[in-house]
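A quick write-up on the structure given underneath.
The complex appears here without one of its protein chains, the remainder shown in place.
The letters A, B, C and D name the chains in turn, as written, and every chain counts its residues from 1.
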Amino acid sequence: MARVLKKRSNKIGVPPGTLVHIGEEITKDVKITVLDYKNEEFQEQKMDSLEACIPFRDKDSVSWIDIEGIHQPATLEGLGKCYGFHPLVLEDIMATDQRPKMEDFGDYLFIVLKMIKYSGNNGGLDIEQVSLILGKNYLISFQEGKEGDVFNPVRERIRTSKGRIRNMGADYLAYALMDAVVDNYYLVLEKLGEEIESIEERLMADPVPETLRVIHGLKRDMIFLRKSVWPLREVVSVLERRESLLIAESTAIYLKDVYDHTIQVIDTVETYRDMLAGMLDIYLTSINNRLNSVMKVLTVIATIFMPLSFFASVYGMNFKFIPGLEWEWSFTVFNGAMGLIVIGMMLIFRKKKWL
Amino acid sequence: MARVLKKRSNKIGVPPGTLVHIGEEITKDVKITVLDYKNEEFQEQKMDSLEACIPFRDKDSVSWIDIEGIHQPATLEGLGKCYGFHPLVLEDIMATDQRPKMEDFGDYLFIVLKMIKYSGNNGGLDIEQVSLILGKNYLISFQEGKEGDVFNPVRERIRTSKGRIRNMGADYLAYALMDAVVDNYYLVLEKLGEEIESIEERLMADPVPETLRVIHGLKRDMIFLRKSVWPLREVVSVLERRESLLIAESTAIYLKDVYDHTIQVIDTVETYRDMLAGMLDIYLTSINNRLNSVMKVLTVIATIFMPLSFFASVYGMNFKFIPGLEWEWSFTVFNGAMGLIVIGMMLIFRKKKWL
Amino acid sequence: MARVLKKRSNKIGVPPGTLVHIGEEITKDVKITVLDYKNEEFQEQKMDSLEACIPFRDKDSVSWIDIEGIHQPATLEGLGKCYGFHPLVLEDIMATDQRPKMEDFGDYLFIVLKMIKYSGNNGGLDIEQVSLILGKNYLISFQEGKEGDVFNPVRERIRTSKGRIRNMGADYLAYALMDAVVDNYYLVLEKLGEEIESIEERLMADPVPETLRVIHGLKRDMIFLRKSVWPLREVVSVLERRESLLIAESTAIYLKDVYDHTIQVIDTVETYRDMLAGMLDIYLTSINNRLNSVMKVLTVIATIFMPLSFFASVYGMNFKFIPGLEWEWSFTVFNGAMGLIVIGMMLIFRKKKWL
Amino acid sequence: MARVLKKRSNKIGVPPGTLVHIGEEITKDVKITVLDYKNEEFQEQKMDSLEACIPFRDKDSVSWIDIEGIHQPATLEGLGKCYGFHPLVLEDIMATDQRPKMEDFGDYLFIVLKMIKYSGNNGGLDIEQVSLILGKNYLISFQEGKEGDVFNPVRERIRTSKGRIRNMGADYLAYALMDAVVDNYYLVLEKLGEEIESIEERLMADPVPETLRVIHGLKRDMIFLRKSVWPLREVVSVLERRESLLIAESTAIYLKDVYDHTIQVIDTVETYRDMLAGMLDIYLTSINNRLNSVMKVLTVIATIFMPLSFFASVYGMNFKFIPGLEWEWSFTVFNGAMGLIVIGMMLIFRKKKWL
Partner (left out) sequence: MARVLKKRSNKIGVPPGTLVHIGEEITKDVKITVLDYKNEEFQEQKMDSLEACIPFRDKDSVSWIDIEGIHQPATLEGLGKCYGFHPLVLEDIMATDQRPKMEDFGDYLFIVLKMIKYSGNNGGLDIEQVSLILGKNYLISFQEGKEGDVFNPVRERIRTSKGRIRNMGADYLAYALMDAVVDNYYLVLEKLGEEIESIEERLMADPVPETLRVIHGLKRDMIFLRKSVWPLREVVSVLERRESLLIAESTAIYLKDVYDHTIQVIDTVETYRDMLAGMLDIYLTSINNRLNSVMKVLTVIATIFMPLSFFASVYGMNFKFIPGLEWEWSFTVFNGAMGLIVIGMMLIFRKKKWL
């Protein structure tokens, strides 16, 4: 399950720009894939080391270098030197607890995103940080190296030259990846929405404590989603305003579309938060309602049988002189009187709407 | 009932600008109506296909092309090509989960609105997306194709040349449609307001669990209304400021009127939200009040009859030597004493205001 | 009692600028009074029809035309044509559900205010809309025509030439009327404040359900007051900044005073809202406190008498061989033991602070 | 105790600029003290009437005219005419329900502050309005005339020429007075903070209803403090930006210091509000906790003794044929069985953590 704060203690005190991996322990090898394309040309390569990527730096075609695994400082450092990235950029790539952000370094843009997966069984969200470095004719993407990503449709579109992607620059590729990330939020929200609606139905019918646990879990999920999406709005908005020359005008309109989607995701998250808060209120009130009806039963029973028991006890006393003990119909009369009391009480309770 | 998030999964991964219908499954045919007018001239036509609308593009008169049904990508694509709309515009028209928004493409404006119907029986709201494309001398409106719309009064005004509509341009028509949509919100709010007030009266008199369900439903409705109206404010405000040349100065003052109405609707929604939140508090407190009075009854009964029963039990013990068992007036004295205890307790409870 | 939303359904679908009365049904005649003054000159006239007011349009003196009753479209239309008011202005005057607002039409200003009366007996507020049209040398005020208004002191000042009002222009008259409206809010707040304070005292001493109803009513009143006063702040602020040439510099400083009062009213409303919210919390907590003490009484009684009754029952069993039945002092010893149990329990409860 | 709104009814309807005293009835005489100083020169005088102050108007030295008592319109009017103050300024000085504010009249500044005293015994705050009029070489301060003020240290510094006050202008004196007022807020907050902390300790140990009353009182105090301090921030900030020529640059840095203090006071008030809100939650939860433990005791007792009593009653029935009645060990066996039941139940409850 996602955690609010990742362990950062091993990083305290080191000079800025020192590459320290912050995040889940990962031991898999770093996987590097390069997709290089321009109009009709296209090639896809799996690389062994980052050094092999260097030739793509100065090629005229668009190169997408996808790096899965950011836990090896050495390889990142090599790449950084070759491309001339600022050490703080590399440091941020390795620290997977960044907020989504965009930084403009003149000849390249550094973008941090959050890829969210919904791991249904244990109810939590799985968050993976994606860093993009967008240069004039290259895009380098860094993933934490967890199983799976959301970029397959984009890869497929490049391979099969579907849509206009092969005719556009690296900025359009960056847009496509961001769009894929944001589209994926819809999927997560859809699933969370289904859960919310299924709880809502059960909520008033049968407010079991388990429901409380699920609502609480969903509220946490919303907090995490919110942290991932809110800053993204600012990121996309800045990109869309084309303050960097790396973003072509033809791409800006697509970024506006991503912006709209981001706003919509934020809207939905806020709506779900509102709904969950409302559901907690309903839950609390339902429990109080229940308590009320339980207490009414108890009170009805006690109010009926306590007097009855007392009257029976009275005739069970061992006084010698109690009127009626000898009379033949006493028992019948007593039972009749008790019956009348019960009926009378019942009528009172019915009138009070307790029954 | 309206849903927070529409199913978008089938859209994930396709290139931008691909037309995919997002929304309720609709199988009806697309209905196209054209109203073409200028001063005294007026003609109304039902079209079979969108191609038939093309001639209206370059006519001097104002043409309102109303398209009910947006689930057929092919027809939309044809229209888009003919009028030169951006693919993202067509994509947004088909995706019925848009927020209200306005986009300026220079020679046409793209406006998204939400038409809300109150479907009284099941308590929910029915939301239909309306997209408007406003050009120099044409207005194309796209509806989802659900039963009924709110534009009949506008149609009637065009047909009968009531008011000044026939003498004004396409921008005034766009205003008229937006005004009809916003006016309709008043109707919905009126009905919701009646429900809120009827609950409020019952609330303190008789807080049944059913009330809770209705309050919860109304809170949801308010969330949906809010999502539809808040962004509209921004839309109308931008139009009114006349940043696009497509809006004439004489129309701006009418848009200011729509803007005022939008603010008023938002105000009312917020007021209702406040009132519903207050009602939930009242409800919860009333339940607690009830519990209190139930418990008081129980406590009064127990406090009176438990001691009495004990005293009766004491004289029911089988000890041989219990003083008074043989005395003739024991039973009378016992009953008298018990009576005094009851009266005494009653007085105490009355003083404590429990009775 | 004031309602959140007035019935507007009969207005839906009509062209903009159509005069439809929205508000309480009023059948009284329209009452028109003209006060015309300049320095020493002063005349006051009751008019039969609006046409009679036309001569005042071009007079050099300041004319205050006060119209009580806005339910007759014909008369308003006549006035509008004569003075050249925009149809939307007349429409807004007749729709009594406007928010307070100010609109600048160049040669006249249109101002909407809310006059609030506190109708003590049924606890609600009575809101009447006042529209002002301020021209170069005239001021037309439109009231809904309900019984009474807050302008009498202003009338008196004009009649008796008290203060500087007779030497100032129509803008100062507008200020004087707005000041009278805002001053009246203090009166309403004073009365609501007294009610709040009287509840507050009773609140902790004796939290009866009736209190809840009153708090709820006051919260509603605050919502209405807020809706009337908040937008007024913007109105006065714009006037005070003298963006219109109709406001003289010597009047601006007086408008600043009204602005200060408006802020103070808003402050007070917010403070009362805070206090009412706090009182609801206190109320809920007090009820829980009460429940607690009721339950303690029940528990004490049950804990004392349930064991006692059991022991008495034990010696009431019909076993042949029960030790002590025959012993002379059994009853005394039994009673003594029971007494000791009672005393012991009492001590325990005292220690637990339940008694 | 401080009230939210002062009685203003006697003011409604009078022309603006009419001097009407709003506030607590005060019958004491007006006390006027003048401190006149410049470098080495210093004189202190008690005046009989405001007219005696006029000579100080044009003196070259700094004159601080301190007026305690603002309930006599005549004297204020005289002063106003002599110094040329705007009637609205005098009106505001007499109305003690002003918000803190600053108004720039060109050749003098009008500043309104709130002096707060903590009157420990009845738990409330005592608020006194202080108005300052700062001219080129004079400062006139108006107090309501309540017992005591916070300016003694400033007076002492002038008398003994401590610090640089004697060498600075009237603006520095104004700063010194404002600083004294704000410093005093710390004192009040310190005392309220002590109360809050003492409650906090008792809160969980022993949540008595009295605590609720104290928390409620403190919340009210915070509301009043907030109303006095929030607008002050704006006042000091405007002064510090030196928009008026009456503020020397050397004084601005000291005003920045007052500004910092004001922010800190606001921060503390907000923190206390947060803490009090939290304490109310804790209190409510503690009460519920208590109820829970009370109910557990009741349930344990009832669950143990109700079955026991029933079994004892069974053997107290008068059926002729009940097995075991004649058996010698019946009573022992019965008691043993009952004992086992009690022990068994105890174990169950212990497992449930109810004991």
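Operating definition for what follows: contacts are C-beta pairs under 8 Å (C-beta built on N, C-alpha and C of every residue); 3 or more make two chains touch, one makes a residue touch a chain.
Note that the structure is a prediction, hence the values are computed from the model and not measured.
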**Study point:** Visible contact partners (per top-of-document touch definition) of the missing chain
**Key:** A, D
Exercise for review: Among D:164, D:202, D:241 or D:350, choose the residue that contacts the chain missing from this document, as touch is defined above.
Suggested key: D:164
Check your understanding: Of A:301, A:340 or A:355, which residue touches the hidden chain?
Key -> A:301
**Study point:** Contacts of subunit A with the absent chain, listed as residue ranges
**Key:** 3-5, 7-9, 11-18, 86, 88, 97-99, 101, 103, 206, 209, 212-213, 216, 219-220, 223, 227, 280, 283-284, 287-288, 290-291, 294-295, 297-298, 301-302, 305-306, 308-309, 312-313, 315-318, 322, 324-331, 334-335
**Study point:** Missing-chain contacts mapped onto subunit D
**Key:** 152-154, 156-157, 162-165, 179-180, 183-184, 186-187, 189-190, 193, 204, 253-254, 256-257, 260, 263-264, 267-268, 271-272, 274-275, 278, 281-282, 284-286, 288-289, 291-292, 295-296, 298-299, 302-303, 306-307, 309-310, 313-314, 316-323, 353-354
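The criterion applied here is as follows: only the chains that are shown with their structure count from here on.
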Practice item. Tell me whether subunit A and subunit B, two copies of the same sequence, contact each other through the same residue numbers or different ones, using over half shared as the line for same. Key: different
Revision key, fill the gap. Where subunit D touches two or more other chains at once, the residues are 316
Exercise for review: Could you draw the chains as nodes, link the ones that touch, and say if you get a line, ring, star, complete or other?
Suggested key: line
Review point. Among all the chains shown, which pairs meet the touch rule set out at the top?
Key: A-B, B-C, C-D
